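The other protein chains are all here in position, but one chain of the complex has been omitted.
Per-chain residue numbering starts at 1, and chain names A and B are given in the order in which the chains are listed.
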Amino acid sequence: MKHLLEEIRHNPLLWLLVFVPVLFVVAHRAPESHTLLFVLSVLAIVPLAALLSHATESVAAKTGDAVGGLLNATLGNLTELVIAITALRAGQYMLVKASLAGAIVTNVLFMLGVSFLLGGLKHHVQEFNRANARLQAGLLFLATIALLVPSLVAGGDVTETSPTSLRLSLGLALLLIVGYGLGMLFSLKTHRELFASAEASGEEEAPWPIGLALATLGVVTVVVALVSEIFVESVQVAAESFGMTPAFVGFIVVALVGGAAEMASSFSGARKNRLDLSVGIALGSATQIALFVAPVLVLLSHVIGPAPMDLQFWPGAVVMMLVATMTASVVTSGGRSAWFLGVLAIMVYAIFAMTLYVLPPQG
Amino acid sequence: MKHLLEEIRHNPLLWLLVFVPVLFVVAHRAPESHTLLFVLSVLAIVPLAALLSHATESVAAKTGDAVGGLLNATLGNLTELVIAITALRAGQYMLVKASLAGAIVTNVLFMLGVSFLLGGLKHHVQEFNRANARLQAGLLFLATIALLVPSLVAGGDVTETSPTSLRLSLGLALLLIVGYGLGMLFSLKTHRELFASAEASGEEEAPWPIGLALATLGVVTVVVALVSEIFVESVQVAAESFGMTPAFVGFIVVALVGGAAEMASSFSGARKNRLDLSVGIALGSATQIALFVAPVLVLLSHVIGPAPMDLQFWPGAVVMMLVATMTASVVTSGGRSAWFLGVLAIMVYAIFAMTLYVLPPQG
Partner (left out) sequence: MKHLLEEIRHNPLLWLLVFVPVLFVVAHRAPESHTLLFVLSVLAIVPLAALLSHATESVAAKTGDAVGGLLNATLGNLTELVIAITALRAGQYMLVKASLAGAIVTNVLFMLGVSFLLGGLKHHVQEFNRANARLQAGLLFLATIALLVPSLVAGGDVTETSPTSLRLSLGLALLLIVGYGLGMLFSLKTHRELFASAEASGEEEAPWPIGLALATLGVVTVVVALVSEIFVESVQVAAESFGMTPAFVGFIVVALVGGAAEMASSFSGARKNRLDLSVGIALGSATQIALFVAPVLVLLSHVIGPAPMDLQFWPGAVVMMLVATMTASVVTSGGRSAWFLGVLAIMVYAIFAMTLYVLPPQG
C-alpha cells in the first residue's frame, strides 16, 4: 500500500483517480446526463489504465520471458479488452469493431509517430532493432490479410453475417491466435537472440511487490469494467452532442483514451533514446489487439454475446489498418529514426482523423 | 533405359506411374465414374510431372546458361502448360485462369513457405541471394500490375470480353513476354555475377544422357496431355461430390498436384541449406507462369481456342496474386530466413484456402 501511495504521489496522471468515485456518484444521481458521464468516464479510465499497465509490468518482471510474454498478451491490452467485452455483451458490435480497429491504427500511427517525433526532437538520429519491427509488421500484415481477403475474394457475399461468414470468421480467428502464439515462440524462445535489445527494455521501473501487483490487477479490472459500462452507454449520445460522428468517437477518442497509459511509457522511452521500448509497446500492442484480442472476442461472442460476431470489418476500417501496416513498414524499414518519420506517421493518422470527423456516419 | 529404371527404383514418387495405365483402362471402361477418374488422374500426374521436371533439368544441364534458361522457361512448367492447353481447347477459360492464378499463388506462398519452414527447422538462420529474390518479386509485381490496372482503371467495362479488352490483353501479353525475356537477359547474361550463388544450384543430381532426356520429354508430354484431358473432364463433377467449390479445386487442388515435383526439389534444397535453389524454383516458377505461360496461352487462344481468351482474371484471383507478391517481398527482403517467415507465408496461403473452401462459387 505504501508503494501504491508513493506511486500516486510521483505520477500526476494517477491524480485523475479522483474522478472514479465522482463518476459513480454522478451515474447514480443523474443517469441521463450522458455528456457529463462521457467526460467523467474518459477522465477516470486514463489513470486506471495506467495502474493496470504498471501492475502488469510488475507481474511480468517477476516471471520468465516466455510467461511474461504470455501475461503481456493476456493483460497488456486489458482496458481495451474490458471495454470491448462490455460493448460485446450489449450487442454493440459496431462499437466493438471500431474500437479494435481504432486501437490498432492509433497505436501504429499516433503512438509510434509521436514517439519518433519526440525522440527525434531530442536525439538527431536514433537506432532501433529492426528484427522486432519487422516481426510485428509481418504479424500485422497477416492480420490485415485475414480481414481483407475474405470480403475481397467473396465480393459482397460475406459482409452480411451469414452462416458461411461466421464459419470462416471462426477459422480465421483460430488461425490468427495460432500465428500470434508462434510469433511469441519465435521471438521469446527459439530466436530470442535476434530480438536482444528489445528484451532489455523491461527492467527500467522498479517493479511493485507481486502481491500488490496481483491485488491491483484484480481490483482495478473490476473498476474498469464498471467504468466502461458507463462509458459505452454514454459515448454515442455524448458524441452527437459534441457534433462528432460515431466513427470518429470509436476510432479516435476511444482509442486515445484506452491507450493513454501505454502512450506515456512509449513517449518517455523515446525521449530516453530507448526506441526499442517505444517500438515494442506501439507495434506490440497493435499486434496483440489484431491477432489476440480481436480473435478472442470473436470466440467469446459465441458464448456471451446476444448473437455470434464475425471478423468482418467495415471496409474503410480494413483500408485504414492496411495503410497503417504499410506506414509502419515504411517508417521502420531502415532501423533508424529521425523526427520526420514521426511526422509522416502522424500525418497519415491526421488524414484518417480528418476524414472520419467530416464524414456522415457509416453502418 | 537403364538410367530410367534405376531412377524409378530410387524415387518412390515414380512408383505412382502404375496409375497411368490404370487410369486409361478405367477411362475406357467407365467414362462416367468422374470421382474415380479424378483421383486416378491426380495420382498419375504426380509422377509424370516428376519425370518431366527431371528430364528438363538434364537437357538444361547440357546446354549453356542462356539456352538452359530459355529451356527452363519453355519446359519447366510443362505440366501446367499442358493442363491449361487442354482446358483451353475445351473452352473452359475459368478453369485455365484459376489453375494459372492458383499455380502462382501456391508456388509463392506454399512452396516458398514450406521450404523456409522445413529449412528453418533444421538450420537456425539461413542466408540466400537477395538479388534473385528481388528480381523475381519485381517481375511478379509487373505481372500483377498488368492484371490489376486495366480492370481498376476501366471500372467495370473491361471485365466482359469486349473487343477492346481482347486488344488490350494481346498488348499486355506481348509486354509481359518481352519483360520476361529481358529479365532472363539481365540475370543470365548482362548481370549474371549478381545472381552467382543461384547459378551454382543446377549441378546437383547426375543428369541423364541427352538422348534419354529428349525421348522422355517427348513421350511423357504426350502422356500428360492424355491424362490431363481426363483430369479436366472429371474435375468439376468430382469436386462437387467432395463438397469442394470449383474455385477451391482450381486454385488449391490442381495447383498442388501440378507442382508436386517442383515442390519435392524445393523442399529438399531447403533441408540441404541450399535456399537459393528453393527460392529459385518457387519464385522462378511463379514468374514463368505469370509472365510466360499465361501470356502464351492468351496468344494461343486466338489460334486453338473456340474463342479468344483475354487476360482479365476474376478480381479475387488478382487480389490473391497481389497479396502473394507482397508476401514474397516481405519474407525475402532481408536475404535471411528463419522458420517463422515460412509460417507467415503458409498462413497467408491458409487464409486463401479457407476462404475459397467456404465460399459460394464465383462466375
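Assume a residue touches a chain if its C-beta (ideal position, glycine included) is under 8 Å from a C-beta of that chain, and two chains touch if they have at least 3 such contacts.
Predicted, not measured: the structure shown is a model, and the values here were computed from it.
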Query = Which of B:146, B:230, B:257 or B:358 touches the chain that is not shown?
reply = B:146
Ask   = Which is it among B:164, B:221 or B:236 that touches the chain not included here?
value = B:164
Inquiry  = Please output the residues of chain A touching the missing chain, sorted low to high.
reply    = 124-125, 315-316, 319-320, 323, 326-327, 330-331, 334, 338-341, 343-344, 347-348, 350-352, 354-356, 358-360, 362
Inquiry  = Which parts of chain B face the unshown chain closely enough to count as touching?
reply    = 134-135, 137-139, 141-142, 145-146, 148-150, 152-155, 157-158, 164, 167-168, 171-172, 175, 178-179, 182-183, 186, 190-191, 194, 329
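In this section, only the chains that are shown with their structure count from here on.
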Message = Only C-alpha atoms count here: how many degrees separate chain A from chain B in terms of the superposing rotation, rounded to the nearest 5?
response = 120
Remark   = Separation of the C-alpha centres, chain A versus chain B, in whole Å, is 41
